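Left out: one protein chain. Kept in place: all the others.
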Amino acid sequence: MGSAIITLTTDFGTDSPYVAQMKGVILAINPQATIVDVTHSVAPQDVAGAAHILADVCRRFPAGAIHVVVVDPGVGTDRAIVYAEVGAGRYLAPDNGVLTLVAERDAPSRLIRLAERRYWLEPVSSTFHGRDIFSPVAAHVSLGVGPESLGPNHERLVQLELPRPRVLADRIVGRIVQIDAFGNLITNIESTMLPAGRSRADLRVECQGRTEVGMVSVYAERHAGSLVALIGSGGRLEIAVVDGNASRTLSASVGEEVIVRW
Amino acid sequence: MGSAIITLTTDFGTDSPYVAQMKGVILAINPQATIVDVTHSVAPQDVAGAAHILADVCRRFPAGAIHVVVVDPGVGTDRAIVYAEVGAGRYLAPDNGVLTLVAERDAPSRLIRLAERRYWLEPVSSTFHGRDIFSPVAAHVSLGVGPESLGPNHERLVQLELPRPRVLADRIVGRIVQIDAFGNLITNIESTMLPAGRSRADLRVECQGRTEVGMVSVYAERHAGSLVALIGSGGRLEIAVVDGNASRTLSASVGEEVIVRW
Partner (left out) sequence: MGSAIITLTTDFGTDSPYVAQMKGVILAINPQATIVDVTHSVAPQDVAGAAHILADVCRRFPAGAIHVVVVDPGVGTDRAIVYAEVGAGRYLAPDNGVLTLVAERDAPSRLIRLAERRYWLEPVSSTFHGRDIFSPVAAHVSLGVGPESLGPNHERLVQLELPRPRVLADRIVGRIVQIDAFGNLITNIESTMLPAGRSRADLRVECQGRTEVGMVSVYAERHAGSLVALIGSGGRLEIAVVDGNASRTLSASVGEEVIVRW
């Protein structure tokens, strides 16, 4: 399971020098590490938002990649920091629910609570465990340090209460769970939840009481400015404005209801 | 022409997890690839803007670098995706004109239309070819897959209609084609178009009817706040405010006229 790929997902803000400090710590331990930024634009302390991004991104990476997630409102308290092996990926994250969606796809095959301070920086600050614990541990793991030496087994991960779509006889009631940089409204309605044997023309999508959302396969099926629904690249229903920004057009927010009827 | 350098130019937005998905796909195929972000801040679907950025940046990279451009309003339609060899560079881009300026400098020596699905992810989404086609093809090419195996020859590239300066006996009439992060207004007037044998003091630059734009060699020739024109780092005339932001000062936009008289 060796790999020197380390990804970083944080809420430190785009272009943050805090991220650069983490990279310096990693490279000081493993100068050969390949470090990839997933994003640093998670909204401050938005654990659920990070959970969605992580679940979409990590499965694209090669087996053994080490995914470091520092969205950590509990820094400095006694919340655990965990090392987790889930599917082909390895994760270092606060045990605050940010791995909920990753761990739904595959059950964790190994869970360790970080405790072995010899893999941490000395001293450990009370406000920046990303630099002082996560980064050096990730670098040591990338060099082959065995998970069993990082700390004791950890029993189970904290689970986030994420909104789940209700799948009914004639409709699915879901919610917007992410808004991307194009303003597309990404829901929690998976393509696999849609009724089998029905064409897309049979489906009616409602958002904010608007029923004129056309279901399409690609944006280019409709004219610029049209409000459309389609299955996005993550396999979930999303609402978009062709060549526009649905988030701005609808003033939509994460949490709003989206209904598919047939 | 081997090189494992892959550059990425997209309109996905700064710090986008979609970019991270592309990087994961590339590294899963070629963990040794060196991936460089050119920018992800191209305005949504601004093919002309991306064309200018690409032409400036790609010539700085080593021979054989693979430049991936995903500014692709036609995603999911039957627009071609092309592999192009132009000068010392290799390009993967939608055939929508984004290579216009690159291909003006040197004629393409090879053009392939991507068709061979064995180098694509399976399944291919209808909305994210950057991840499902461009990225895996770039990674395979970086590993040495021959262009001829990617698909059939492609006859010619779509050309963008870009505004061209008019070079007259006593003046050049050009336009602002880019605005950089400093607010400098970059025109399409190349330094080589300026009249030979005339000193800069003989040239008068007008922008928005303002004629007090002084022509200088370096910003520091004038006081803070001065409106100046100079030959920028890309070899084109640009308008700047010393220690300030010309775009904000003039409320200038891409497309506005700039005139050099002598």
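By letter and in written order, the chains are A and B; residue numbering begins at 1 in each of them.
Everything below uses one rule, namely that a residue touches a chain if its C-beta (ideal position, glycine included) is under 8 Å from a C-beta of that chain, and two chains touch if they have at least 3 such contacts.
Bear in mind the structure is a predicted one, so any value in this text is a computation, not a measurement.
*Asks:* With the missing chain put back, one of A:Ala20, A:Ala63, A:Leu143 or A:Leu168 would touch it. Which one?
*Replies:* A:Ala20
*Asks:* Return the single residue from B:Gly24, B:Pro108 or B:Gly232 that touches the missing chain.
*Replies:* B:Gly232
*Asks:* Can you name the residues of chain B that touch the chain not displayed here?
*Replies:* The list for chain B reads 3, 5, 7, 14, 34, 36-41, 53, 56-62, 65, 180-182, 217-220, 230-233, 243, 245.
*Asks:* Could you please point out the chain A residues that touch the chain left off the display?
*Replies:* Contacting residues on chain A, toward the hidden partner: 12-18, 20-21, 23-25, 27-28, 31, 35, 44-45, 73-77, 125-128, 131-132.
The definition used in the following text is that only the chains that are shown with their structure count from here on.
*Asks:* If you fit chain A onto chain B using the CA atoms, what's the rotation angle, as a multiple of 5 degrees?
*Replies:* Rounded to the nearest 5 degrees, it is 120.
*Asks:* Nearest whole angstrom, what separates the Cα centre of chain A from the Cα centre of chain B?
*Replies:* Measuring from centre to centre gives 31 Å for this pair.
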